[in-house]
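Everything below concerns the one structure shown next.
Just one protein chain is left out here, and the rest sit where they should.
Up next, subunit A:
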């Protein structure tokens, strides 16, 4: 089970009225390398990974949900006060006809989230390498999102999230090292 703390992991401030940015942020909400994919991937893989690294997947998977909430907050703040005309003018007309102002798990191009984005191969090295790749792709996505806005407050939240991807990637790499390590094995020749 989880214990919920009714606050964001890091404060989300959005200072520029820019609904178009909400569309781009959807890439990290319901995109292939987004936070939903990450959370579900890690929390699912943890069952069949060697027990030395279960806790890592558990903790990072949980943190990804905290990131998902931050992205959701950004998208919500950017769209909740947009009129129908503004939604249309900012490239969100197609989104509006399907979802009004509701949030939906889709990428920036409107493709709905699918479980095909994530994998659980059962091979610990294969799974961890996928996780590392996912973190690097998410880091890159955050870079391109930071490039797409000049709102320094929004950039601040995105920079925090990008930094977390870097740390997570390193932790997964360490998990691979742990699984490679044979120091604890008693070898009898």
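We adopt the following convention: contacts are C-beta pairs under 8 Å (C-beta built on N, C-alpha and C of every residue); 3 or more make two chains touch, one makes a residue touch a chain; residues count from 1.
The rule is simple: contacts and distances are computed from a predicted model.
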item	value
Record-based protein name (UniProt) of the chain missing from this complex, from "Spore coat associated protein CotJA", "NADH-quinone oxidoreductase subunit J", "OB-fold protein" or "Phosphate transport system permease protein PstA"	"Spore coat associated protein CotJA"
Contact residue for the chain not shown (choose from A:80, A:99 or A:121)	A:80
Residue touching the undisplayed chain, where the options are A:16, A:52 or A:99	A:16
For subunit A, the residues touching the chain missing from this view	13-19, 77-78, 80-85, 151
